[in-house]
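Left out: one protein chain. Kept in place: all the others.
The letters A and B name the chains in turn, as written, and every chain counts its residues from 1.
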Amino acid sequence: MSPVTPSAVALQATQSEVFDQIRNDALLSSSLWANIALAGLSILLFVYMGRNVEGSRAKFIWAATLMIPLVSISSYTGLVSGLTVGFIEMPAGHALAGEEVLSQWGRYLTWALSTPMILLALGLLADVDTPDLFTVVAADVAMCLTGLAAALVTSSYALRWAFYVISCAFFVVVLYAILVEWPQDAAAAGTDEIFGTLRALTVVLWLGYPIIWAVGVEGLALVESVGLTSWGYSLLDIGAKYVFAFLLLRWVAANQEVVDGSGLTAGTGSGAAPVDDD
Amino acid sequence: MSPVTPSAVALQATQSEVFDQIRNDALLSSSLWANIALAGLSILLFVYMGRNVEGSRAKFIWAATLMIPLVSISSYTGLVSGLTVGFIEMPAGHALAGEEVLSQWGRYLTWALSTPMILLALGLLADVDTPDLFTVVAADVAMCLTGLAAALVTSSYALRWAFYVISCAFFVVVLYAILVEWPQDAAAAGTDEIFGTLRALTVVLWLGYPIIWAVGVEGLALVESVGLTSWGYSLLDIGAKYVFAFLLLRWVAANQEVVDGSGLTAGTGSGAAPVDDD
Partner (left out) sequence: MSPVTPSAVALQATQSEVFDQIRNDALLSSSLWANIALAGLSILLFVYMGRNVEGSRAKFIWAATLMIPLVSISSYTGLVSGLTVGFIEMPAGHALAGEEVLSQWGRYLTWALSTPMILLALGLLADVDTPDLFTVVAADVAMCLTGLAAALVTSSYALRWAFYVISCAFFVVVLYAILVEWPQDAAAAGTDEIFGTLRALTVVLWLGYPIIWAVGVEGLALVESVGLTSWGYSLLDIGAKYVFAFLLLRWVAANQEVVDGSGLTAGTGSGAAPVDDD
């Protein structure tokens, strides 16, 4: 009548257990709640900033940017609840071999949704072609999912790093696009100043994630504290998500005529041509 | 030689157990098989209706619409098989705290694929920009995935509702697009009549889903029957998927010259310009 299956019980034990463990670790707990608070404030601030945004294209960039803190608050709520966190037993060869390590694997999964929104915002600013954007987003999603695989492999230490290297290879594809290809498009669209600022912020901060993975508990474990590793990711998220989105929205609010009067209006790939005709 | 691992056995026990439990519950079972039957009939009907559709754009809308019942039949087959259904132990604070509740979590997962097809169909009708469509689809997918998280959190009653609120926030982004932004595009494309009908159907029915969640077994549990909750979702699906798709296809079949002769031909964002040149 009320069947309690072993696996369901086990999984729920894990979730509640992780939930309690996170709640009792002030350093870890604060790294998550700080982001929930900041994401919540960002959402309120961005809704307020969007009140005076007019023009369909400017409104659309605003909506895309608003998604960034919305996805982030979802991600951190998942971590705090214990739903997207689990204990991983490290394989032979790892500094913590045989020990159970708290893995925040949900971070990698939700980055697969939040980082495409950041690339979408950058791509819209630079007025890149739709298929180009699609390819870079695919590389970005693959980067996040292979990062997830690197975190979840427990059978072999070497294969954890194999996934790390593959994830970095996808990252190189993304870096190539935003460092080499898109600046040319941004120059043609007349948005190179703000694009340059946001690109620099993104490239510098995104480089921090693989570094934290490498030195943190999941990689070489030079830093053995789950709380410190978590704060590392959380600080990067603050810069790469909320500061990024704030700078973008402030620029859009102040430059609506550039956004709506330029090639950006044409949307996908028609580039600067309409500007000449005006 | 034939290793039987505990976790594999446990998961399979759950799947077969759920499969049997659904089969023995006539109310629950009928809510699923009714949709499999209707989705199957819709597929046959839509293939028949597509026989006389000509013009590449009309054929393409037809193919996109055909996807809606195809995804739906996949979703309900997953529920009936027990693959995407599981027992969830409700946390303290929930009306059924400590009890095992049958959660049809697969619904939320497959909505992440079926609802984008509905938005794609609406967006095509209104001839919206591709990046605009991309953003709304991203908000829609995030809405479904945070709904999934709301269903799966068992560590905290408050965090179940936190995910519910976040999911509704994404829903507001989707509603904003189809209520405020896209009608202007539809008017420019000359498809505002059918767009208005389908938008009204979509908005009214989609509002039903969070209401059922709130009053059903997973939320406040005012309705404690899993079968009744399931029928609620199933009835909404019938309207929002098969009726929606039927109305759209009937209109496309009768208005092929509008579809293929208008700005819709230009595809992505170039809008009404080609019409002037003809």
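We take it that a contact is a pair of C-beta atoms (placed from the backbone, for glycine too) under 8 Å apart; a residue touches a chain by one contact, two chains touch by 3 or more.
Small disclaimer: the values here were computed from a predicted structure and weren't measured.
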item	value
Candidate in contact with the missing chain, chosen from A:L45, A:I166 or A:L201	A:I166
Contact partner of the left-out chain, one of B:M90, B:L124 or B:A245	B:L124
Candidate in contact with the missing chain, chosen from A:A177, A:I212, A:A240 or A:V259	A:A177
Subunit B residues touching the omitted chain (full complex)	2-10, 12, 15-16, 18-19, 43, 56, 59-60, 63-64, 66-67, 70-71, 73-74, 77-78, 80-83, 113, 116-117, 120, 123-124, 130, 133, 266-268, 270
Positions on subunit A where the hidden chain makes contact	6-7, 10-11, 13-14, 17, 21, 86-89, 91, 99-100, 129-132, 134-135, 138-139, 141-142, 145-146, 149, 152-156, 159, 162-163, 166, 169-170, 173, 176-177, 181, 184, 268-270
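Everything below uses one rule, namely that only the chains that are shown with their structure count from here on.
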item	value
Centroid distance [mean C-alpha coordinates] between subunit B and subunit A, Å	26
